[in-house]
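All protein chains but one are shown at their positions in the complex.
Coming up: subunit A.
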Amino acid sequence: MAMEMEVKDIPQKKETTQFLTIVQAVNDGMKTLLETDDTVMILGEDIGKNGGVFRATEGLQEKFGADRVIDTPLAEAGIIGTSVGLAVNGFKPIAEIQFLGFIYPAYEQIMTHVSRIRMRTMGHFSVPMVIRAPYGAGIRSPEIHSDSTETLFTHMPGIKVVCPSTPYDAKGLLIAAMEDPDPVLMLEPMKSYRAKREEVPTGKYTVEIGKGKKVKEGTDVTLIAWGAMMTVVEKAAEQAEKKGISCEIIDLRTLYPIDREIIAESVQKTGRAVIVHEAQLTGGLGNDIVSIINDTSFLYLRAPIERVTGFDVPVPFFALEEDFLPTPARVVEGIEKVVHF
């Protein structure tokens, strides 16, 4: 592999799109990166020959070779640590962790190396790597496979965290993450992997890291969510509209650094906010969002902020999973609570 080769943008002759699911868009994003940048590599368990347990890397080893799309043993600390070693030497690794819950053996490497090398070396080195991990509950898998532990990483200075909820954002955020000179963790909502399709541009484009997206305009209350919870929030908003409540919806998309402006602007307009996440309440990202609203928009508030979240228990096995996860009904309850305060 020619290290000195420049990153080359392949210009698109004309704007074309493909109709893709989230997992297909992730695949297409990696394909685009491998095509346009010789320093991009992918490492992970069963990602090469087998194409990945969720098929996210299907066809990539075939097309780009086993030197660039590398099967690893079951060794998460090894996958992440090796990626750090590649990254500080000029490569751009994408490390796949099969499920976010499998990341714990690698947490030490992320906490002690991935996120800290930049500062530890006084800015001499950066770690331009991406960690991809499917996360979240709702697919009837047991606890560890269903974890939503984003705040373990948003609490870690030195790493950015993104979480797309649509195919377009999945590809755009992945490419932006790879082009970012710092390490980025991309959480991919497993439950939404194949839930919807949309037109996704072929070739390279980015979705800016640190920018949320207003999904829907509204006037009475701001709903803030990300990942698989977007579907729940959208359904809740529809139900609330039938009761005459106008909801504005924000898809946060980046969990660190959070887009403070989009939150402040919306809450200052509506005066009310409901934050929805599937992670446990205590130590959840909702608390940081409450703080942001407090810092930026306190005097605009017409009601206390409501959080609709998972409970402070490990994700239960399937019979109780729906009781654990926020549902449209629970979100509507939260909406009514702030609107009728």
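By definition in this document, a residue touches a chain if its C-beta (ideal position, glycine included) is under 8 Å from a C-beta of that chain, and two chains touch if they have at least 3 such contacts; residues count from 1.
We take it that contacts and distances are computed from a predicted model.
The chain that is not shown carries the UniProt protein name "Acetoin dehydrogenase E1 component alpha-subunit", picked from "Elongation factor 4", "4Fe-4S dicluster domain-containing protein", "Acetoin dehydrogenase E1 component alpha-subunit" or "TRAP transporter large permease". The omitted chain makes contact with just one of the residues A:101, A:271 or A:328: A:101.
In the full complex, subunit A makes contact with the omitted chain through residues 45-46, 49-50, 53, 71-75, 77-78, 101-102, 104-105, 140-145, 311-314, 316-320, 323-324.
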